[in-house]
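Note that this complex is displayed minus one protein chain, with the remaining chains in position.
Going by the order they are written in, the chains are A, B, C and D; count residues from 1 in each one.
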Amino acid sequence: ETVKIGFVTTLTTGAAVIGKDMQNSVNLAVEHLGGKAGNLDLEVIFADDGFAPETGKQATDKLVKQDNVDFVAGYIWSHVLLASRKSALDAGKFLISANAGPSQIAGKLCNENFFSTSWQNDQTPMAMGEVLNRQGVKSLYVMAPNYAAGKDMVSGVERTFKGEIVGKDLTKWGADAQLDFSAELAKAKASGADGLFVFYPGAAGGAFMKQYDQAGLKDMLPLYSVFTVDALSLPKLQAANLTGVLGSRTTQEWDPTLDNAANKKFVADYKAKYGAYPSYYGAQSYDAIMLIASAVAKVGNTTDKDALRAALKAADFDSVRGNFKFGTNNFPVENFYLREAVVDADGVWTTKVVETVFEDHIDSYAADCKM
Amino acid sequence: MSVVLDIAGLNKSFGGIKATDDLNLSVEAGELHAVIGPNGAGKTTLISQLCGTQTPDSGRIRFKGRDITGMKPYARAHLGITRSFQITSLILEMSVIDNIALAVQARDGHSFRFIRAARKIAPLRREAMALLQRVGLADKAELPTGALSHGEHRHMEIAIALGAQADLMLLDEPMAGLGIEESAEMVTLLRDLKGKHSILLIEHDMDAVFALADRISVLVYGHIIATGTPDEIRSNDAVQHAYLGEE
Amino acid sequence: MDFSLLIIQALNGVQLGLLLFLVASGLTLVFGILDFVNLAHGSLYMMGAFICASLTFLFGSFVLAVLVALPLTGVLGFLVERFVARPLYDRDHLDQVLGTFGLILVLDTLAHLIWGPAGIAVPLPGWLQGQIAMSETLVIPTFRLVIIGAGLGAAAGLFWLVNHTRLGMLIRAGASNRTMVSALGIDIQTLFALVFALGAMLAGLAGMLIAPITEASIGMGNNIIITAFVVIIVGGIGSMKGAFIAALMIGLIDTMGRSFLDDLFKLFMSSDAAENSAPAVSAMLIYIIMALVLSLRPQGLFPPRTR
Amino acid sequence: MTRRSWLTLAVMALLAVLPPVFYLTGNPYYLDLATRLAILAIAAVSLNLILGYGGLVSFGHAAFVGLGAYAVGIPAHHWLYGGLDFLATTSGLVQIPLAVAVCALFALVTGAICLRTKGVYFIMITMAFAQMIYYLIVSIEEYGGDDGLVIDTRSELPVVNLDNPLHLFGLSYVALVVAMLLVRMIVRSRFGMVLQGAKGNPERMVTLGFNVYAYRLTAYVISGAMSGFAGALLGNFTTFISPEMMDWSRSGELMFMVILGGAATTLGPVLGAIVFIVAEEALSSFTIYWHLPFGLMLMAVVLFARGGLMGMLRGRGEDRE
Partner (left out) sequence: MLVLDKLTTHYGSSQALFGVDLRLEAGQVATLLGRNGMGKTTTINSIMGIVKPSGGSITFDGQELVGQASFKTANLGLGLVPEGRQIFPNLTMMENLIATASNHLGHPDPWTVEKVFALFPELETRISSMGNLLSGGEQQMLAIGRALMTNPKLLILDEATEGLAPLVRQKIWHALSEIAAQGMSILVVDKNLKDLLRIADRHFVIQRGRVEWQGSSAELEANDEVRQKYLGF
């Protein structure tokens, strides 16, 4: 008997960088598990969402109805997850998000068969708001793409940041997303803010960082970002020698320097195998597989759904985040760290933990979840 | 006889060129009125203004007593004005008979009729076929129009003008591109039509014009320099000089 | 409103406009003049960016890379013309749309296979990297000025080529009636291939110039192609002058909209409402402009003198 | 009967029989695929009315599909979450007519403006209106912005239960057949002759006395309304409605289905939809790089099969319809 896991992520378009990192981490997890979850063989089927909700939903439908998987995992994007949610849950499958954390699913639409190994969207920027307070930033300029997650990020930082927001730009996103930020950067500079908060995931992040660097804003307008400076953008920025990014601050629930055995093994083996640092997308995906495997190993089969659900909820596995536990809404209750872009001992650009911002943080929508 | 078309003080210029210059002209019921004149005199421009695809700068056009100067082209067609084009203008993708049938269809009211298949409406087909017979294209009825020769296209233009059964037919060089024999047939055809329809004919084929016209107007630089019977025009010195040459 | 910010934004708008012009001019050449709808024009822009990015790392010099990449994109354009465009000249626009859409998929996937999904950030040489201070508050990245210069240069060259050379006349004549040009003794096929290659080089150049600002990434061409179409439609298809003016107009309006629309909206609505509606409206702005222009002038601002 | 009519019957019969057979033999996914296919084919058939027969290349047709879907989603959303009580309902007898009406109105207003332009200008202005609707919906947070609208409930209709995949497929299939017959009837009618004449030579049609603008606008509204109906079905099918449904690339896909299959033919758009979706499905299950062979296939069809697949299949001496 085998355990079938369908893993939906983005494998085409520019966003496939993220998908690739997740895919690598999943494969590494399976390798670490020796291809087994307890006595059962592990089989992972990857599917591409093409960065589009309808395609993602179709991929999910196919995994559920055609491949008959036991678990559906993955999902980078909130809208893809929202679109696919019903297909997976209606079929009685377990749905495990390895990245996306839209507020609906954390709150009203929470479900006993849904689990997250990442975070709720607001948490990371809330941590950043807290950092800004601690660093004495009084006025802030905010930039993010004009879509749901972008707005979540902005409202997240607004929720905890106590200073004044002197300017805000929501830039065009989607198929013809705006990648030239000259106008916005000029405005930000003219605003005289103490700091600049941005959220630009994927390819837009690299573009943003370059222009930030070219505009020479490093000393004038320090950068505080979420989901923008990461293991995916740093190698490119290093290749182009855009030193402006070094020293910039970002918050995250995970970092390659986190000091626990599982993480050390994950990071070291990932680097050895793929020649680069893993990103948090990878770490979350690795955890997702480990979580599933731990539950299946405990129950010994895939038919006893109730037992599996309880085993998942218990989260008895060695997470790369150290301790791992779920809150009432099946989102993790976890720490958030402040990270800084630095050069490591080998001269490779990466991040390191500067301080812990939140401990055992619970997202703000958990209360809405009737479970 | 009553005046069908009455043009008064019509002007139209393109940039510096006066294509129509204070033009006055009338066509009587059943008359075949020919307009001749050198190349670029403004004959086609006149027709375009009459059927409404170009708007005059000033002046007035009356049709059957009604001022139609600012009227839309399709509305004029409903009143009973039809034109043939100097440079053939057909629906090349459609079959020959469909082209003609559309002209017939245009005549009986609006075509916001969605249910019956147009090709199954016998009167339409029958009349279109009769028209094709009349211009000698019956055996090519089902061919795509694009596959016909230049001269055959000219025949179709005429069939369409006939199909519209307009009170006033504006014919822009119907003989152009016709062979010798075909030109002769066209003359017979037009002679047949005149009396039943009013016709404004533009033509450079003088044999045809003199054989057919009741009256001839000579247009030079947008202005009518003479109007009269064929004999009067033939003997007019100015016309000889400006247009006919040593025929 | 701060005056030097206004100037900076105007310059940003001009720079965006000229970049759009580079893409749009190639498109208008191929579309307006060869009467060929090349949806894959954006993919040539992408290929230009990727080739230049790779060469920059190979040679260690951005400038050298551009010089080598330009003829390479020209050759690519030549190949596309030979194998995709040429058989489709006689077909209607729809077939061309479908064929070149297929080409987009092929080129995008090839780029993915060759360069991976990550995209490449292109480093600039030191002397292009910095900023130029025009006054204390007026500071502009040097490279943006380079783009402005390149755009103006290309515009001048094209304008001269199309309107004042016999080659230009032939190109325009060929657009309306290829058979006849050929029957009068001109090798129209080669001429068209050259025009196509020129269009590809212009698109490629735009890609090379934008790569150091954003980066070379898969699908980058699909983002710009729509805007480039908007430009040539607003300007009037086939009109170089129209493309130039519309590109500048759209560059400026887009930039100004992004920078000042929220302030403008705050004059007559609550600041929350302004903050929400301004980005939506500024995203729609170019489409609103196009719809407005076309409803008033159905052939664009500068319809070519005939069609 | 011509070879083509036989082909049409055969294809439609297969499309009716195969999916339920798959479903009953334990392959429910293929029924879903066929449902999606039938729905998109309705949109393609309606696009074919103006694109194929009318020569009006609308590059914004996905907007109608999207609007139709939102016309189902928004009442359902309010029914689930409250607000706007007058709209809140799950009744298909309200939602579907609403979808059709909204799209007809949108077609009337935008068509009145778009139809002033010609050719490529028309292509682009229709796209512009679609993009405006796209960004408008993205900016409405109440309806999920670009995250889209999750509706957990399908339209309630008499007789059919849309939660039953077989019923949903059946409804979509019947709607497709009706749409095909409707378009066929229209293009053969006198109205259709005018529409096709105006495609070939609008100037001639005007001088014959046809108000070409009015005929085109009527066709545009009919086509928009039909696409809105397809959108209502699509919303029910996905139970998730996102602005992405009206992205320009979706409009492009509809166009490609029409051209691929053969514009201005009855079966063409359906055949195009079948080939498009089956090829997409088959190729993407081989490799994530499936766009490469798919793109090559599109190019090959265009380069070597004039008039799309129907053109390739056209028997000798058989004229266009």
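One rule holds in what follows: contacts are C-beta pairs under 8 Å (C-beta built on N, C-alpha and C of every residue); 3 or more make two chains touch, one makes a residue touch a chain.
Everything quoted here is computed from the prediction, not taken from an experiment.
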Chains still shown that are in contact with the chain withheld from the display: B, C
Residue of B:Ser58, B:Gln133, B:Ser149 or B:Thr229 in touch with the missing chain, whole complex considered: B:Ser149
Touching residues on chain C - with respect to the absent chain: 166, 169-170, 172-173, 175-177, 179-189, 238, 304-307
Contact footprint on chain B, counting only the chain that is left out: 14, 17, 36-41, 43-44, 86-87, 147-152, 154-155, 173, 176-184, 204, 206, 242-247
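Criterion: only the chains that are shown with their structure count from here on.
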Chains touching both chain A and chain C: D
Comparison of C-D and B-D (more C-beta pairs in contact): C-D
Between chain D and chain B, distance of the C-alpha-averaged centres to the nearest whole Å: 43
Whole-Å gap separating chain A and chain D, where each centre is the average of the chain's CA atoms: 37
Two or more partner chains touched - positions in chain D: 138-139, 141, 248, 289, 291
Where chain C touches two or more other chains, by residue: 112, 226, 279-280, 283
For the chain A and chain C complex, residues of the former touching the latter: 12-17, 19-20, 146, 168-172, 175-180, 182-184, 186-187, 190, 203, 206-207, 210-211, 214-216, 232, 236-237, 239-242
Complex interface listing, chain B residues touching chain D: 51, 53, 72-78, 82-83, 85, 89-95, 98-99, 101-103, 105-107, 111-119, 121, 142, 144, 160, 164
Chain D partner contacts - residues on chain C that touch it in the complex: 31, 37, 84, 87-88, 91, 93-95, 97-99, 101-106, 108-110, 112-113, 226, 229-230, 233, 237, 276-277, 279-280, 283-284, 287-288, 290-291, 294-295, 298-300
